[in-house]
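In this view, the complex is presented without one of its protein chains, the others remaining in place.
Chain IDs A, B and C follow the sequence of writing; residue 1 opens each chain.
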Amino acid sequence: MNSFGRIFKIEIFGESHGQQVGVVVDGCPAGIPLCEDDFNEDIQRRRSGKIGTTPRIEADIPHIVSGVFNGKTCGTPITILFDNTNTKSGDYANLVAHPRPGHADFTGKEKYHGFNDPRGGGHFSGRITLGIVAAGVIAKKIIAPVQISAELVEVGGRTDIEDCIKETMQEKDSVGGVVTCVCKNVPVGLGEPFFDSVESCISHIIFAIPAVKSIEFGSGNAAARMKGSEHNDNIVSADGKTLTNNAGGINGGITNGNDIYFRLAVKPTASIGKSQDTFNFADNKVEPLTIAGRHDACIAVRVPVIVECATAIALADLYLINK
Amino acid sequence: MNSFGRIFKIEIFGESHGQQVGVVVDGCPAGIPLCEDDFNEDIQRRRSGKIGTTPRIEADIPHIVSGVFNGKTCGTPITILFDNTNTKSGDYANLVAHPRPGHADFTGKEKYHGFNDPRGGGHFSGRITLGIVAAGVIAKKIIAPVQISAELVEVGGRTDIEDCIKETMQEKDSVGGVVTCVCKNVPVGLGEPFFDSVESCISHIIFAIPAVKSIEFGSGNAAARMKGSEHNDNIVSADGKTLTNNAGGINGGITNGNDIYFRLAVKPTASIGKSQDTFNFADNKVEPLTIAGRHDACIAVRVPVIVECATAIALADLYLINK
Amino acid sequence: MNSFGRIFKIEIFGESHGQQVGVVVDGCPAGIPLCEDDFNEDIQRRRSGKIGTTPRIEADIPHIVSGVFNGKTCGTPITILFDNTNTKSGDYANLVAHPRPGHADFTGKEKYHGFNDPRGGGHFSGRITLGIVAAGVIAKKIIAPVQISAELVEVGGRTDIEDCIKETMQEKDSVGGVVTCVCKNVPVGLGEPFFDSVESCISHIIFAIPAVKSIEFGSGNAAARMKGSEHNDNIVSADGKTLTNNAGGINGGITNGNDIYFRLAVKPTASIGKSQDTFNFADNKVEPLTIAGRHDACIAVRVPVIVECATAIALADLYLINK
Partner (left out) sequence: MNSFGRIFKIEIFGESHGQQVGVVVDGCPAGIPLCEDDFNEDIQRRRSGKIGTTPRIEADIPHIVSGVFNGKTCGTPITILFDNTNTKSGDYANLVAHPRPGHADFTGKEKYHGFNDPRGGGHFSGRITLGIVAAGVIAKKIIAPVQISAELVEVGGRTDIEDCIKETMQEKDSVGGVVTCVCKNVPVGLGEPFFDSVESCISHIIFAIPAVKSIEFGSGNAAARMKGSEHNDNIVSADGKTLTNNAGGINGGITNGNDIYFRLAVKPTASIGKSQDTFNFADNKVEPLTIAGRHDACIAVRVPVIVECATAIALADLYLINK
């Protein structure tokens, strides 16, 4: 459902045009310094405003309403809320009958028998990832000194990223991108063989981020074309450091002390200004759809901080289990 | 840990050279016809014997010891056991001090503080996937008429798969491959937004399969190079069928009624006959290691049936939750 | 932790003198009519104001901030918040050093290494049960036509309940009570053998209610003094109705279609006006403690509605699993 984790457990909630979105973080150890300012940096990174992002600008001010006392976590559930203020629900009225291709309009309506909130994508909105970012800020504190950095390395197959996005916007189109993530200072021994492998847990939460289409750990797809003698990472010291890192820091599902490394593909935003043919359930036939609304031309621009935070959540859970 | 699923819940256990490996399947509906012969086809597909697979041959006869009465499932936990008979534990004695690169020898020892069973890889052995296959055979019955087919489409970057493996074996090396998987007749509405997205659940269990390095859904990596106008799958009929399937059958984490499609990279088997330099903890220095033992030259050959079964397990759980 | 349920899953949060308390309800089916007024009746029953209850009066107005659209549940997480307004934190300052006997002051401090919020009992406050009541109101709608009624049948061993409480208040003391609960129109087949027996699930959540000391199902304690020929409930019709109901509506952990019946003992409120000797960690010796603050003389008065709501939550989860 909308929860993740076994010990460090988060529950996210909200709709794009509802009153509030947020997260409850359960299982956070007591005594960790935490205040509302701590969220600023990552929330700013996630916000729109940069090139290629939606003109809907939200203040995104975090309200901590439980679980923190005198500037430290209590050990009890931490609830963080964000108000939705800048909503223009009129834009989305006709999308119920004429679902946007590539979006969850059709599946949302079917799954919830038409009772889902369709305004701004409702619960399927990328806005719900604010809760993931907020939880991730806390998770990062738990797993310190682990350091996680994700970055956008490619858009539309190009590395001149800004130019590519500008051209795309002129075409009233959208474009995908590639995000890489590296985790440094990871202790040996996180994760489990099989179902709670580090790859299982990270991929589980990474695919919770809307628009992610693939994930590759270490050598990734290239592994399929390699020989064992090339792929094997020879251990060169007693702490398990290896010469190469095709494993991406994980053997048998368990961290080996080298950097965790993975990369992922983000699809182009489904909402585009260009006209598209798709089924109109009111008229019962395929008809052109032009999406007004406000949307990102390249959602991949906003993804890196969410990837970092999601990864931190997965690692925090594995770290607390391992202890 | 070693369990997966919320309603259709499996628990796998065993070590490569222990007495038995197996699985408990909890949450299987009552009244499903099930007998030991039902496992034969998929167990045969998983067994070694084909080119590129280990000379260790096991009978792999399933023993159903609970949960089935008069040829039908009871609704209670189904336990299926397999004996380990063909074990040669002597081969692996020195690997504790001199861990194989690319293998879980080092991480297993660290995680379990040296108490893990090192014989044949112990609990990290691919042999434990027998339990996944057995559970998958049951899961396939639950989700019928969904049909899942996985196949090996590439080895070492080549499609003349047998030739590539033969050459690799002559070099005492191993090689990776690509497996694709398609699920047909999938109902609309399986999965959840965010953490229990279909991609999250499938990737979680797919990365439980040893040697998998990547997973791509639908357009996968190609999405990062596409425009929205190319990537969006236009809906062409009232049941949600789309003209293209870049989504891989999933929108907003939820099945849209089109085929689920994904592909994955399998790394070359870590155990190779070729000499490799790696750290010897007994001597506290890097030294050459030659692995005798018995192993697969291309583990990817045995992966497709495990992918099918793992996918069936994930879908059976989502299917029972959705009901 | 602070969550309950497998399919109908709730997460409660908040501190007595924090900003807000509340609950997230995940897994509620879509399309159930729900508005803020629906909570009034049960919230009023839970509120103080009646004889024997604390003079701290809170408005307890529910704010639904997610999961409801156009007066119906969306199928997505429902978040309900309540403001804390009438807080007088000064009263509780010295209780950190001089923990109240019978209260969680000592265990809370130890468990959370002194970082818990001590004001008004913090997260251990009965105020957090507001979230259980709110979730229970929703659960009752799911399990309709099941009807759950709990009532206070005894206080201080007496049935002239009001008089007993008045006398207790004059003594600046508190007093315990007995609450019974009956569930009517329960379908056959809820619950599981062993760990998810109906008794297991109900007792689990009932013991989440502060001050509950015991639970008895059906014949309860009396069963220990009975013969099988007296205790067995003879089945008298094809729908499983029995002549007696010593089973309390449950056989082998599974509902048998008769009324579920249980009773529980509620201890006297730990906070009393009378002076008590207890350990003062500041002075490192036993010293008299007189508790000012505001508290209930008989917390059992407020328990029945919480018992009903908690039971509804447990049954809603079992009901959705059973489907």
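Keep this in mind: contacts are C-beta pairs under 8 Å (C-beta built on N, C-alpha and C of every residue); 3 or more make two chains touch, one makes a residue touch a chain.
Note that the coordinates shown come from a computational prediction; the quantities given were computed from them, not determined experimentally.
Considering B:H63, B:K88, B:K166 or B:K285, the position touching the chain not shown turns out to be B:H63 (whole complex).
The chain omitted from view is touched by exactly one of B:G52, B:P101 or B:G122, namely B:G122. Listed by residue number, the positions of subunit A touching the unshown chain are 6-7, 76, 193, 321, 323. Residues 1-4, 12, 99-104, 106-108, 110-111, 123-124, 128, 154-157, 168, 171, 173-178, 188-189, 192-197, 199-201, 203-205, 207-208, 210, 212-238, 240, 242, 246-248, 251-256, 265-272, 274, 276-279, 281, 284, 286, 300 are the ones on subunit C that touch the missing chain.
Those residues of subunit B that touch the chain absent from the view are 1-3, 9, 11-15, 18-22, 24, 26-27, 30-31, 63-67, 69, 72-79, 81, 111-117, 119, 122-123.
The rule is short, and it goes like this: only the chains that are shown with their structure count from here on.
Each step here moves to a touching chain, and the least such steps from subunit A to subunit C number 1.
When you average the Cα atoms of each chain and compare centres, the chain farthest from subunit C turns out to be B.
Centre-to-centre spacing of subunit A and subunit B amounts to 26 Å, using the average Cα coordinate of each chain. Our note on geometry: subunit B versus subunit C, Cα centroid distance of 45 Å, whole angstroms.
Chain contacts: subunit A has residues 1-3, 12, 111, 123 touching two or more partner chains.
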